[in-house]
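Just below is one structure, and these are the notes that go with it.
Removed from the display is one protein chain of the complex; every other protein chain stays in position.
We call the chains A, B and C, going by the order they appear; numbering starts again at 1 in every chain.
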Amino acid sequence: MIIVMKKSADKEQLAAVEAKISELGYQPHVIYGETRNVIGAVGEERGKEKLQILQSMAGVDNVVPILKPYKLASLEVQQEPSTIEIVPGLTIGGKEFIVGAGPCAVETREQICETAVAVKAAGARMLRGGAFKPRTSPYSFQGMEEEGLKLLAEARELTGLPIVTEVVNPRDVELVARYADVMQVGARNTQNFALLKMLGQLDKPILLKRGMATTIQEFLMSAEYILSEGNRRVILCERGIRTFETATRNTLDLSAIPVLKQQTHLPVVIDPSHGTGHSALVPAMCYAAAAAGADGLLVEVHPCPENATSDGPQSLRPDDFAAMMNKLRRFVDVCERTMAG
Amino acid sequence: MIIVMKKSADKEQLAAVEAKISELGYQPHVIYGETRNVIGAVGEERGKEKLQILQSMAGVDNVVPILKPYKLASLEVQQEPSTIEIVPGLTIGGKEFIVGAGPCAVETREQICETAVAVKAAGARMLRGGAFKPRTSPYSFQGMEEEGLKLLAEARELTGLPIVTEVVNPRDVELVARYADVMQVGARNTQNFALLKMLGQLDKPILLKRGMATTIQEFLMSAEYILSEGNRRVILCERGIRTFETATRNTLDLSAIPVLKQQTHLPVVIDPSHGTGHSALVPAMCYAAAAAGADGLLVEVHPCPENATSDGPQSLRPDDFAAMMNKLRRFVDVCERTMAG
Amino acid sequence: MIIVMKKSADKEQLAAVEAKISELGYQPHVIYGETRNVIGAVGEERGKEKLQILQSMAGVDNVVPILKPYKLASLEVQQEPSTIEIVPGLTIGGKEFIVGAGPCAVETREQICETAVAVKAAGARMLRGGAFKPRTSPYSFQGMEEEGLKLLAEARELTGLPIVTEVVNPRDVELVARYADVMQVGARNTQNFALLKMLGQLDKPILLKRGMATTIQEFLMSAEYILSEGNRRVILCERGIRTFETATRNTLDLSAIPVLKQQTHLPVVIDPSHGTGHSALVPAMCYAAAAAGADGLLVEVHPCPENATSDGPQSLRPDDFAAMMNKLRRFVDVCERTMAG
Partner (left out) sequence: MIIVMKKSADKEQLAAVEAKISELGYQPHVIYGETRNVIGAVGEERGKEKLQILQSMAGVDNVVPILKPYKLASLEVQQEPSTIEIVPGLTIGGKEFIVGAGPCAVETREQICETAVAVKAAGARMLRGGAFKPRTSPYSFQGMEEEGLKLLAEARELTGLPIVTEVVNPRDVELVARYADVMQVGARNTQNFALLKMLGQLDKPILLKRGMATTIQEFLMSAEYILSEGNRRVILCERGIRTFETATRNTLDLSAIPVLKQQTHLPVVIDPSHGTGHSALVPAMCYAAAAAGADGLLVEVHPCPENATSDGPQSLRPDDFAAMMNKLRRFVDVCERTMAG
């Protein structure tokens, strides 16, 4: 932390701030400037956020944090990218570019099985599908719950694809974990710390979505909640942030890919379906995500988008998905990575 | 819903959309325009969001919702403002302007009791204080939990002030409800629908904060989650939204007050402490909130902000709080409302 | 500036950064930390932004500015609030709370004169009205240009109210200045530096609106463009910023009032008409602005909003304006300020 004193601060105020820094367990180092003084606080990094309270002291203009508050997620702790085992024989974060695909919500046995077969044939390596749906309106379809999980398990049986599915309630963690291969945390729960802590105690990979108004630093702090409980298998997923633009459902922040790669060893996947909200925009964003260095994608596919119970407008039809995958493969090639199929 | 067809849409596409609207249980009414056609879908309002899927059909340019999706929160259901009983003898939403005050987090018996006595003397009618703290970093103080709830109860005993405190985990609802008079839902949980549904089954008032990236319409939909479970005592709290501006912690959206008053009968309170993040900005925003027609305030007060475990920079000292309340009273007067003290 | 070195930075990199700081005319002061080093650069504040380039050097993690870049607008240069003479006998920034009112655009002699008489009767002290209109669409009405300025002058003749009107093109500065008492810079021109520089050479007050995506610091830098050319009569106007919320046209940032009052001596007025976009929301925001400490208001009033060529939905009718002014007067009273009428 750097404590910036006001121009008008006097010696007593400076001394009081120095004393407070010492009291909090840090050593104050004053830089005497031409028009004002600043103080560096030297010491143990963890816990430095408590120095923020100096902002309430007389003569203090500003307290400027200079360090990133996360540890386990940071490249400073682990410089090599993490490769995370999803299921035996399938890892993410390594040479293979991983595509997960499937409907927003599980609706029927037919729907989920048909989709699973189709996306597998096109090269997907994971099946996504929601059984617990967080919906803005209490009057919208809320998901098939355990029945949906069972249908996902059937689709896995049929195709061998591991399942990614969302958990929204700490109470359901155990239930969802009985079926899921990867537990998904949705954008509305990125800072549901009670849920994150429980997931940190599981022995399963967690796919953590970025919240609509979550900065990248906060996103990594949410990952840190899971990591610090002992679960090191966290996959980060950018899915669009909320901005003033209304042409898209959200603004997909693809620059998050290189930013995250500079700061963390965790794998990064992109969800262009929620990111854009319109199926016609999805393929371009899939190609861009691969080119920007993502480790994979999560794409909504529905056999009949106009009958979907949720998110139809952003779901690809199976044949459009297959066409996208074919072109995607060529961009992935340029990145010197591989893709199934 | 209004379905806007593309200029290039042909008769077959128009007919297909009409047929789909009928299939979904609505009657299509086509308006034939000079350059393009639009279709209105007439019928039962609840459930109309399913018409969104028409956007996936050939020839459709856009699907435009024209109605608000919430019901129980709306003025169309109840035109008179709701006055909500907090505890016997204390209501919000009526003639009295209600101020809740207290520290961000409960820290010690002394701290919470001293604050309670001070804020009561200054005219506060509720005591706020967090026992379960959702913190961005897993390494920050997470609250005293049940121990904190007990201290709040002691402070209530001492002063008679009812307690507003946050619940962050559906698992803790019962525990928190044993102590709290008003259950608070924080900004990170505005769309934690599992939590909202449980609170909808309680017989206690709920103070629901707006999320950092929650539109007013979504905010009302979150209230609807509670209302539709049977609990009609919902108090809405604007606490700042996330924007590009960094001079303040959030951007306090005071225009939300008249907007909400146009759309809902639920009471509206303002939290200028989180809204601005700087104690020096809080009094001006308290006055503005009252003048704009809010029903009350939630203000952070700490006996010694520079020792606070969280949010010190935005907490008022007790004497600054008292000074603010004195001036506030005169603005409340102009609004023809009353204030305690 | 504080230069934060990477954990991995070696001695050579540290030395190179120190050398570069010296070369740029500052003295480097290193604080040796437990896990990384930071360097303070001491010297003349003006021009310090050039130290940003150190960010390109090997071993540098981050360059953190600690000072505000504006000077003439700052409280450090002038601690007393500026009171600015609009015309002889009328000042803003002092004890009187000043309301300017009038239509978005001048349309006819009747319209502008009728409005001028009505707003004066209700207590307005300035007449606003646009003759040059920056419109999003080239196909929308672009203003009456000089003809409109002449009508404004007639309305001034009739009522004695000084005129506030917008200039959008550096080429028109001289023309507009022949008619206007206060030159307005609209939100789309807040960073039109060519225009600001020209206005800095005028001997007339400038009403500078904040841009839709302009931070408060950038807003003050734009004021600095005018001030640094010699014109010290700058009035700042907050008129809403662009956020994700769509219930209002913009999000009116009333916390900008106390923030600006902490940082600058310049007067601050609020435009709740553009800030909200809906006339029904305007009165509440007028009261809130006064309570928050603004020095005045700019309000759109039109004799017949449903016939307005622009911004009808946000314009008050004269009788609604008069009612608002009556109630406003009582809030202004509490602020210990005066109002005409």
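Just so we're on the same page, contacts are C-beta pairs under 8 Å (C-beta built on N, C-alpha and C of every residue); 3 or more make two chains touch, one makes a residue touch a chain.
Nothing here was measured: the structure is a model prediction, and the numbers come from that model.
Undergrad: Which residue from C:Glu114, C:Glu224, C:Asp271 or C:Asp295 sits in contact with the chain not drawn here?
TA: Missing-chain contact among the listed residues: C:Glu224.
Undergrad: So one chain is hidden, and I want to know which residue out of A:Asn62, A:Gln78, A:Gln217 or A:Asn307 touches that hidden chain in the complete assembly.
TA: Checking each option in A:Asn62, A:Gln78, A:Gln217 or A:Asn307, the one touching the absent chain turns out to be A:Gln217.
Undergrad: I'm checking contacts with the chain that's been left out. Which of A:Asn37, A:Gln142 or A:Thr276 qualifies?
TA: Answer from the full complex: A:Thr276 touches the omitted chain.
Undergrad: Tell me which residue among C:Pro81, C:Gly94, C:Gly160 or C:Pro313 touches the hidden chain in the full complex.
TA: Touching the chain that is not displayed is residue C:Pro313.
Undergrad: Please identify, in ascending order, the residues of chain B that touch the omitted chain?
TA: 2, 4, 7-8, 29, 31-36, 38, 40, 42-45, 62, 64, 66-67, 76, 242-244, 246
Undergrad: For review purposes, identify every residue of chain C that touches the missing chain, sorted by number.
TA: Spelled out for chain C, the touching residues are 20, 46-47, 49-50, 52-57, 69-70, 134-140, 168-172, 188-189, 191-194, 197, 211-213, 218, 221, 224-225, 228-229, 242, 278-279, 305-309, 312-313, 315.
Undergrad: Could you pull out which residues of chain A are in touch with the chain that's been left out?
TA: That gives, for chain A, the contact residues 213, 215-217, 241, 243-248, 251-259, 262, 275-276, 280-281, 284-285, 287-293, 327, 330-331, 333-334.
Here, only the chains that are shown with their structure count from here on.
Undergrad: Which word fits the touch map of the chains here: line, ring, star, complete or other?
TA: Here the contact pattern is complete, since every chain touches every other one.
Undergrad: Same residues or different residues: which describes how chain A and chain B meet, taking over half shared numbers as same?
TA: Result for this pair: same.
Undergrad: Two-or-more-chain contact residues of chain B, please, as numbers and ranges.
TA: 213
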